[in-house]
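The other protein chains are all here in position, but one chain of the complex has been omitted.
As written, the chain order gives the labels A and B, with residue 1 at the start of each chain.
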Amino acid sequence: MRNEHGFINFIRQIAQRPVALVSMVIVLIFILLAVIGPAVAPYEFDAIQRGEDRRALRNTPPSTTYIMGTDSRGRDIFSRLLWGARDTIGLPAVASLLAVSIGALIGLSTGYVGGWYDETVSRLMDSLLAIPALVLALVMITTIVPILSNTEVLGLVQLVDFFGANNISLTVVIVLLYVPIVARVVRSATLNVRDLGYIEAAKLRGESLLYILFSEIFPSVLPSLVVEGSLRLSYAIFLVASLGFLGLGVQPPSPEWGRMVLDARNFMTEAPWTMWFPVLAIASLIISINLMSDGMRRVLRNEIGRE
Amino acid sequence: MGRYVIRRTLTLLLTVLLTSIIIFALTQLLPGDVAKLVMGREASPSEIDNFNERFGLDKPMPVQYVRWLGGFLTGEWGRSYIQGNPPVRPLVTERMANSLRLAGFTLLLAVPTSILLGIGAALNEDSWLDNAISIVSLSVVGLPEFVTGIVLMNIFALGLGWFEATSLVSDTMSLLDWIRILALPAITASFVLIGYITRMTRASMIDELKKSYVRTATLKGLPRPTIILRHVLRNALLPTITVIAISIGWLMGGIVVIENVFNYPGMGSELVSAVEKKNIPVLQAITMIIVFIFALANLLADLLYALLNPRIRLE
Partner (left out) sequence: MATPVIEARNLSIDYRIDKQWLNAVCDIDLTINPLQIHGLVGESGSGKSTLGLGMMRYLDSNARISQGEILFNGDDIARTSLSQMRSIWGKEISLVPQNPLDSLNPSMRIGKQMAEVTMLHMGLSQKEALQTAIQALEHVKIADPEQIIRHYPHQLSGGMQQRVMIAMALSTRPKLLILDEPTTALDVTTQAVILDLVRELIKEEEAAALYVSHDLGTVAQLCDYVTVLYAGEVMESASVQDLFAKPLHPYTAGLLSSLPNANHGERNSRLSTIDGVAPSLAERSSVCVFAERCPVAIEKCHNEKPPLEQTVGNRLGRCWRWQEIDSGDIIPRNKPQGFITENNQKEKSGLVLAAHTISKQFGEYSLLDRLLGHEKNYVQAVQDVSLGVGHSMTVGIVGESGSGKTTLARAIVALISADSGTMELLGTPLPVELNKRDKNALSQLRMIFQNPNDALNPYQTVETTLGRTFKVLSKENPSATEISERIEEVLQAVGLAAAYATRYPNQLSGGEKQRVALARASIANPALIIADEPTSSLDVSVQATILNLLKDLRAQRGASYVVISHDLDVIHYLSDWIVVMYLGEIMEQGSSEKVYELPMHPYTEALLSAIPVPDPTARHGHIRLDGDIPSPRNKPTGCPFHTRCPRYIGDICKHEAPPIRTTDDGHQIRCHIPLDDLAITQKQSTPERTV
């Protein structure tokens, strides 16, 4: 029955796992916040809150007005978290989606076609994977940001003006980092089905390469792709936040959460809340995504085991 | 075995070579003049020519690459772009030694702990213990190092005062001093590693326990502990060797952030400042070292795996 109501059945099985269900709900809430955050935030992210004496309310502890307190420049932390959700979650989400699409394409084709094409592409991917992700990210950011900032290519200039050189660089970096990983996962899933009878049957009726890749192989690769995609999202958030913390990620004035932690670092002893809230937000988001994708993986594994 | 070793070594060399090209290419893609970026827009044309000539930047790209790689392999790592142009090698090797101390200490903490946790979880599959270990390891595996680092620092250094919050390193320190300094950064780095290695060990142990030879051993009448120790463990830990090698890649990345959190004078913090200052020679040297360490770890893992696995050893 799996095929007729696959999705509903999948959700039902997730729902039977309390840990996976709770984490999925939390992830959905975070995603919702990334979309509507600015609309529900009580203040602007860069509005400096002032007391009655018109002086900025620097590092005020949580209160009913400012439920998470204010930061060293007197900005409301709760509002900043809501505004910052877009860069913290949205940018990694877009980047992971790109990485998953390109990686899937490469994985499907290398896995199915094999031979020299596979050999060459896989070797190149391995080389990218031989550099630790964060290190490669640092090296790439060093060059991509100045390239984009100084570009004169028509169209790209407007793109850079609109999104910012840093954001585009981060997206490119995440795509380059995760395409090899996704490709590897999809490639091995493709290898699992490549020699099965139904693929050979399609070959023997003269189907085209694209038909075989997308109509015959892709559906069976999809489950592992979904799980890998959610993991990639989690690592992308991890990476963007880490770069933000190093001061090399999304640049101010954007209230990206990793950057918020960096800014709060100097006031760790006098105003610990300025640091705790973004830290908690990042931790709960990433843990939820990981627990959710683990739940999905287990459900899918059971499904396969039962066939 | 010989064939396997040669194949793995050659593959690895090829990978490192390709990687070096990627690193070099990336660092050469900088638009305009590096010189301008480094020396500022006000630099006069003759100053810039001087700079380019001194660093060999006026030669064609392939020539620069070969010179760079040759230099790297022979220990001539060039001079830093920053003031006074100090040679890169002494600086980087000193930093590397510090980073390797941190990495070594981390592995010492993380590997035994996670193997024990993984085995414990697998032997009690689906029990509360297993579930607890799974949830905790899944949680810590995703936590960015700066998050765990800051939390630990707040609790154990700033709060309880057990350890130092920043790392002042000197040549005359005793082992105990080192441990006091390394403890928090190493524990921070261990988190991700423990999460990852535990999960992989658990999975391979569970796989192994389901295999038919375990049934054979049981039906020989052997007691359970003997079966685990004599039969299962060796086969189950074989994949863990590879997992540890992979996690060294993680560790090298994590160290960059952790050294920053704790102001630890290692390669990682130097790398970040090289990025900020566009100090290309330092950036290249550190990146290449990290790639080499990672590749070496992988090669060692492959060799160890082959040595312990009769199927490959007797090929």
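The rule is simple: a contact is a pair of C-beta atoms (placed from the backbone, for glycine too) under 8 Å apart; a residue touches a chain by one contact, two chains touch by 3 or more.
Given the structure is predicted, the values throughout are model-derived calculations rather than measurements.
For the options A:D71, A:E216 or A:E256, the residue in contact with the chain missing from this view is A:E216. Across the interface with the omitted chain, chain B contributes residues 3, 6-7, 10, 211-213, 215-223, 231, 234-235, 238, 308-311, 314. Although one chain is hidden here, its contacts on chain A can still be listed: residues 1-4, 196-198, 200-201, 203-207, 216, 219-220, 307.
By our rule, only the chains that are shown with their structure count from here on.
Contact residues on chain B toward chain A in their complex (touch as defined above): 14-16, 18-19, 22-23, 26-27, 29-32, 37, 134-135, 138-139, 141-147, 150-151, 153-154, 158, 249-250, 252-254, 256-257, 260, 271-272, 275-276, 278, 283, 287, 290-291, 294-295, 298.
Interface residues of chain A, counted against chain B in their complex, comprise 19, 123-124, 126-128, 130-135, 138-144, 146-147, 150-151, 234-235, 238, 241-242, 245-248, 258, 261, 265, 268-269, 272, 275, 279, 282-283, 286-287, 289-291, 294.
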